[in-house]
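Only one protein chain is missing; all other protein chains are in place.
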Amino acid sequence: MISRRLIALAMILAAAIVAGSAHVLLSSEVRIRIATTTSLYATGLLDELKRKFEEKYPGVRIEFIAAGTGAALKYAERGDACAVLAHAPSLEKQYVERGVLEAGVIFAYNYFIIVGPEGDPAEVRGSRSVIEAFRRIYSAGESGKIIFISRGDLSGTHLRELGIWGRAGLNPAGGGWYREAAAGMEQTLIIANELSAYSLADIGSYLRLKSEGKLPSLVILYASPDDPDMINIYSAYVAKACSGDEKRYALLFLKFLQENQDQIRVFGEREYGQPLFRPADENIEKLGDLWSEFASGMEVGFP
Amino acid sequence: MVIELRGIWHKYPGMAAWALENISAELTSGRVILVSGHNGSGKTTLLKIAALLYRPLRGDVIVDGQSFWEMSEAEKIAARRKITYVHEKPILIRGSVLENIAYPLRIRGLDSRNVAERAEIIMKELELMELADKNAKELSTGQSQLVAIARALAVEPELILLDEPFAHLDSERSRLVAAALQERRRNGAGIVIASHGGGELPDELEPDEVIVLEEGRIRR
Partner (left out) sequence: MSQVFSEILDVSLRSIYVSGFATLLSASWSIPAAYLLSLRRRVVVLEALIESLVGMPTVLLGLLLFLLLSSSGPLGFLKLLYTPQAIIIGQAILITPLIISTCYRALRGIATSYLELALSLGAGRSQAMMLVLRESAPGVAASTIMGFSRAVGELGIAMMVGGNIRGFTRVMTTAIALDVARGEFESAIILGIILLVLMIMTAISVKILMGVRAQ
C-alpha cells in the first residue's frame, strides 16, 4: 500500500514532465529565438514589436534572449538563436564573413553620448569632436581630476569606446581613473552616477534612466548627431544554421522591422520626452556607408 | 515450518573474535526453545540470523529445505512473513499504539477492516486496549515491550523469536505474555526465546529444549 503511493507519485511526476515537455515539443506554435543586445531589450521597444508581430502572425511566439552583443552572436553561431539584433559592426562583419549570419538589415540607429557630472571638470563641453572630448577626459583623468567608467564587456558600446580611444591615439588602460564595470549599459550608468564619473552611453538607455530620476548627477556633456563617430547602428540578421518555419518567420520578422519604422520613430516619445531610436529608413544609404566604415576596422581597440 | 542453521560462523566488522562459531540448530514449529547464556555469548546474533535478518559469514540458513540467502526477493519476503522477531530494546514506529500493531498487518496488504479486527483481538489479549490511541513514543519501557510483542504476534507467525522479552515486564504482564505464547505454541507455532538467566521464565512457559551458548559456541 505504501509502495503503491510511491509508484503513484512517480507516475504523477513522469506525467507532469511529459506534459510539460509536450507543451514545448508538440505544440504547433512556432518559437523564434532571437538573441538581442541587452541595451536594446531593456528599453522595451522589442516587447512592443513582438506584440504587434504576434498579433499579425498568430501561432508564432518570439522569444528574446538578452545578452551582450558578443554572446548574442555566439548563440546564433551555435544554432541556439535563429536571429540576432546587434550593434557592433566590426564583430557582425566577422560573423557575416564566416558565413554564420545572413540577410542583414539595418533597422534603427541612435547616438552615443558622453555623460558626466554637471561641473564637468574635464571640460568636455564645447569639444568639437568626440576625439577631442576623449583627449580632454584622458588628460583630466591622468591628472587625477575625474573617473571614467567603461562598459568593459565587449558590447557594441564598449567596442565603440575602444575604437575612439584608438583613433585618438590614447591608451587609458592601467590608469586608476579608468575603470571597467563589466556590466550592462544601465548598470554602468548607475555606477557612473554614483561616482560622478564620465562614461560613453547610448542615448536611449540614458534618457530612460534619466527620466526615471535615477541619474541625478549625470548630464549630457557631448552629443553631436553630425559626428559620425557617435552614430550607433542596430542591425538584424538571420542565422544560417536556422531552418524551417523558424527561419521563415525570422525572415518575416526582419521584414517586419523594416516595415514598422514608424513605430520605432515614436517609441519612448511619450514616456521619455523624446524618441529613443531613429528609424533607419530616413538615412539608409548613409547608414550603410557608415556601417561599412565601422566594420572595416574603425573599432580596433587600443593601439 | 523448520529453520535449520548449518555450521553458522559470524563475526562483526572490526572485531577480531567470532560472535558465533560453528553453530548448528533446528528451530521448528510447535516447540518452545530457550536460548540461554551470558551477555555477549551470542544469543542476539543467533536469533537475528535465525530470524533471517543477519546473513551469516559462513554456513547455511535453511528455511523449509531451501537456503534462505539464495532465494529470490519474493521468496525471501514470503519466508520472512512467516516469522517475526522482537528486539531486546523495543523499537516502535511513529504513531499510536494501534498504528504500531496495525503496521505488520497493513504491509501484508490486509484491508483496513481486517487490520482493525485483528489488531483489536491481540490488544484485548494483552490488555492494551486502554493504550490504543496513545502516542507510542510516550510509553514506558514495559509498555513499549508489550506493544512490540503484541505487534509481532498480531500476524500469527509460524515462528516467533523474542530477545529477552520479559526483561522489562512486571510479573503480571510476564504471565500475560507467557500465556499468549503458550497459546500460540498449542496452535502449532514455534517460540524461540533468548534469556540470559534462563531460570526466570514464567511458569506458564515450559521450554521443550534449551540451547546454552558460551562464547559463541553451543555447550553440549
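Labels for the chains are A and B, by order of writing; each one numbers its residues from 1.
In this text, contacts are C-beta pairs under 8 Å (C-beta built on N, C-alpha and C of every residue); 3 or more make two chains touch, one makes a residue touch a chain.
These numbers were taken from a predicted model, which means no experiment stands behind them.
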Q. Which residue among B:I3, B:A51, B:V97 or B:I191 touches the omitted chain?
A. B:A51
Q: Have a look at B:S29, B:T45, B:T84 or B:S195 and name the one touching the chain we're not showing.
A: B:T84
Q | Chain not shown: contacting residue from B:W18, B:Y103 or B:F166 | A | B:Y103
Q: By the contact definition given up top, give the residues of chain B that touch the hidden chain.
A: 13, 48, 51-53, 73, 77, 80-81, 83-87, 91, 93-94, 103-104, 107-108, 135, 151-152, 155
**Q.** chain A residues that touch the omitted chain in the full complex
**A.** 2-3, 5-6, 9-10, 13, 16-17, 20-21, 24-25, 33, 38, 42, 47, 61, 63-66, 78-80, 183-184, 186-187, 189-190, 209, 212, 214, 241
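Convention: only the chains that are shown with their structure count from here on.
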Q) Approximately how many whole Å separate the CA-defined centres of chain A and chain B? A) 76
